[in-house]
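Missing here: one protein chain of the complex. Every other protein chain is in place.
Each chain gets a letter, A and B, in the order it is written, and its residues are counted from 1.
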Amino acid sequence: MRFRKFAFAAAVGATIFAGPQSVAPAAAETVLKAVMHSDVKIIDPIWTTAYISRNVGYMIYDTLFALDAKNEVKPQMVDKVDISADKLTYTMTLRDGLLWHDGQPVTAADCVQSLKRWSAKDSLGQKVFTGFVSEMTAPNDKTIVIKLKEPTGLLLFALAKPSSNVPFMMPKRIAETEPGKQISEFIGSGPFVLKRDEWKPGDKIVFTKFDKYKPRPEPASGFAGGKVVKVDRVEWLAIADAQQAINALSAGEIDYMEQPPHDLLPLVKGDSNLKIVVNSGVGQFTFRPNSLVPPFNNPKIKQALWYALNQEDFLKATVGDPAYYKVCKSFYPCGTPLATTAGMDGLLTGNSKKAQELLKEAGYDGTPIVLMASTDLPILTNLGPVAKQLLERAGFKVDMQSMDWQTLVARRNKKDLPNAGGWNAFDTAWVGADILNPVLMAYMNAACDKALFGWPCDEKIEKLRTAFMKAPDAAAQKKIAEEAQLAAIAYTTHIPLGEYSAPMAVRKNIDGIIDAPVPVFWNITKK
Amino acid sequence: MFGYILRRLVSTIPVMFIVALIVFLMLRLTPSDPAAIIAGDNANAQQVEMIRQQLGLDKPLLVQLWVWLSSLLHGNLGESFFFKKSVTSLIADRIEPTLALAAFTLVIAVAIAVPLGIFAAMRRGSLLDRIVMGFSVMGFSVPAFVIGYALIYVFAIKLQWLPVQGYSRIANGFEPWLRSLILPSLTLAVIYVALLARMTRTSLLEVLGEDYIRTAYSRGLTPLQVLVRHALPNAAVPIITVVGLGVALLIGGVVVTESVFAIPGIGRLTVDAVLARDYPTIQAIILLFSFVYVMINLIIDVSYTLLDPRIRY
Partner (left out) sequence: MSDRAYTQTFSALAKLRIPAAAKEPAIVIPAVILGILALIAILAPWLGTIDPALLDPTQRNKLPGFVGQITLADGAKAPFTFHMGTDNLGRDIYSRVVYGARISLVIGAMVAIVATALGLAIGMVAGYVRWSDGLIMRFMDGLMAIPPILLAIALVSLSRAGLTAVIVAIAIPEIPRVVRLVRSIVLSIREEPYVEAAVTAGTPTPVLLFRHVLPNCIAPLIVQATFVAASAILVESILSFLGVGIPPEVPSWGNIMSAGRQYFRIFPHNMLYPGVCIAVTVLCVNVLGDALRDRLDPKLRKRV
């Protein structure tokens, strides 16, 4: 390498390199350079549900509770929690020595205000806090008391919600910002500090180790346990072109790449300096029909979708290598407690004959399906064309419209008819952590107008989701979850298209990556 | 002379006003909704409407235009919809890489193209001439990103001489800065070299056919003396004109090159801003680029007087 550099210099003319040499970085400072799935444009992780903002949240903020590697709720900022015998009063005590990045101590009042802002915004937060919580107070600097109207098993789970929106804790004065407005000061109590002056959207965002962070004593597990930071500085660089990012990884210009496209993994395997790290967290591809407008306002026509589509085709076309995908005919991620294949017999196998029959029975009149396909997120790009081909084989007329994800996001909120700027269906992906149960699963929300885009409207599903919140134990929860899946199949709120794992590519000298559904940077070492 | 420069400067004002008008109308009359994009994935119609009001997009077109133009006159480019930063600081962050890339490319291109064009003209019809002309047509025919990837593959991946991507600020040292610029500049220079070499050759050939060149030869001057004393000064004006016209090519090329090499310059900001429907940023960038283009062409027009004694204003 040294020689090559020299040869190059000689070739160009050694004189031009006689100028000032680069300043060597301060001794022993370890810098981890990473390329994430997207550039950071917005930081406020309560205001937006964007995954990249959530990932920033895990760097600079901390949570009261957290899920461990087994998806069990563990205290994080909280030292201990007492639950009264009637399960109506939760008394939580904060750990000692928690500090904000500006040096102020973390108080219970800060946390109460943070929970207020989060619960006004987050869908699970709204359900739990408006439905069950009667009062939330901070009797002293260390204690948070939450009182419930009736018992729910979901309060602590909600406080440990792993994915967007995560209930991150912020200082009171910042958390007093209206939930509809973005915060402009980014002070957390998490293991990393945001270097505000070095954040250049479209270029990079920089975090440094928070020296006064006090990790828990337990070993790190999932989001729980001690968040011990073992590098001095983390930089996330914006390199939009995935192949270029892998080239940069090979050349040692970066150390870590969150989501290399599956088709490029052979390049990583072929490079002895790189390795692939597979997370146990999975993603689920999802087909979302619009239940509000014809023809998918007819549940019978939606039934045909279950026969028209075929998980294997989507998975092969998008992921390719079977090592990284799994057919999973369950709304809930396979391998998690609530996973079940109930009601899925004969579905999602690409039985176009059966789909054609159903369409005929339902009286499908040939109205074209406006299928929105996003083109700029590599993991989603191939879903649209596959769906189009499968639907056409089943006798649907399909008008696939390609657009960038931002446009799709804007358009899917429109309730108009497809020819007036609305839509009929699109494909997307969810991370497993977002769809662990029927309440968490945003697409199962069937509250008509109040549901997410697609606006499913089904009383039975809604009743089951409410029942799930009140379920006393795991066995009851499992039973309700199964019934909810049956109801969601019968109504077709959405269709799971199979699971994939998104491996990371890192250089060989990077170790200690935590197996969590969200990429977190504590515990990582760089030798 | 000063009167001329002043007149030209004044005449740029209506041009810039029209650019501003075109850009403004283009953004407002195309069907896109920044508010919905900023509101994010799970926003409802109310939230979107609220953001639209915050951004002032609910006001009538003329009012929006007035607000923007009057703040422009105060030197205020507005605040980015998306990045929550003033557009001025956004552009200031990004200007160094783009300037460095453009300037470096210009230097490389002139250094390569002008000698090539001269050789080709002096040896008209020779193999070298044909190669130069062939290369120049080829340079116009291959998309810049293909050239970029080819260069990366050979020089960054196979030979590992130069970095694959990125830009190293000059404050971090001269050598890394220079190394980070070489491949992007070469990529960007190809089309420029093609244009410039061709123009140099053509204008030199025309001059070489003039009577006074023959006279110079008959006075016993060597070809080199003729070239330096008579031919080049007279061929300079069209060459310089092309350097100016090429700035438009360069600006377009910057967008592509910065995307290939992940250089955080204004070119990438443009694409990001357009995809995010960040109106203030798009408006400012297009205005800025247009202004640069107009100014460079003005400077070139003025420089004619210095180079060509026949032109007087």
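Basically, a contact is a pair of C-beta atoms (placed from the backbone, for glycine too) under 8 Å apart; a residue touches a chain by one contact, two chains touch by 3 or more.
Keep in mind the model is a prediction, meaning the values are calculated, not measured.
Colleague: Looking at the full complex, which residue from A:Gln182, A:Asn279, A:Thr340 or A:Gln401 touches the chain that isn't shown here?
Modeller: Residue touching the absent chain, from the options given: A:Gln401.
Colleague: Which candidate, B:Val132, B:Val255 or B:Ile300, sits in contact with the chain we can't see?
Modeller: Missing-chain contact among the listed residues: B:Val255.
Colleague: Just to verify: which one of A:Pro151, A:Gly180, A:Gly320 or A:Pro368 makes contact with the chain not shown?
Modeller: Only one listed residue reaches the unshown chain, and that is A:Gly320.
Colleague: Could you tell me which of A:Ser38, A:Ser330, A:Thr381 or A:Thr493 touches the chain that is not displayed?
Modeller: Once the missing chain is taken into account, the touching residue is A:Thr381.
Colleague: Among B:Val63, B:Leu99, B:Val146 or B:Leu159, which one is in touch with the chain left out?
Modeller: B:Val146
Colleague: Identify the residues of chain B touching the omitted chain, counting contacts across the whole complex.
Modeller: Residues in contact with the chain left out: 14-19, 21-23, 26-27, 30-32, 137-138, 140-146, 149, 153, 157, 195, 199, 202-203, 238, 242, 245, 248, 251-252, 255-256, 259, 270-271, 274-275, 277, 282, 285-286, 289-291, 293-294.
Colleague: Residues of chain A in contact with the chain that isn't shown?
Modeller: Residue positions of chain A that touch the missing chain: 241-243, 247, 261, 263-264, 266-267, 312-317, 320, 352, 373, 375-376, 378, 381-382, 384-386, 389, 393, 400-404.
Keep in mind that, in the parts below, only the chains that are shown with their structure count from here on.
Colleague: For chain A and chain B, let me know how many angstrom lie between their CA-based centres, rounded off.
Modeller: For chain A versus chain B, the centre distance works out to 40 Å.
Colleague: For a test of understanding, state which residues of chain B touch chain A in their complex under the given definition.
Modeller: 32-33, 36-37, 40-45, 47-48, 50, 82-85, 90, 93-94, 152, 156-157, 159-166, 172-176, 178, 182, 259-262, 264, 268-269, 272, 275-277
Colleague: Would you pull the chain A residues touching chain B in the complex into a rising list?
Modeller: 1, 4-5, 7-8, 12, 16-17, 19-23, 39, 41-42, 47-50, 123, 180, 182, 184, 200-204, 237-241, 244-245, 247-248, 250-251, 253, 376, 404, 406-407, 409-411, 413, 442, 452
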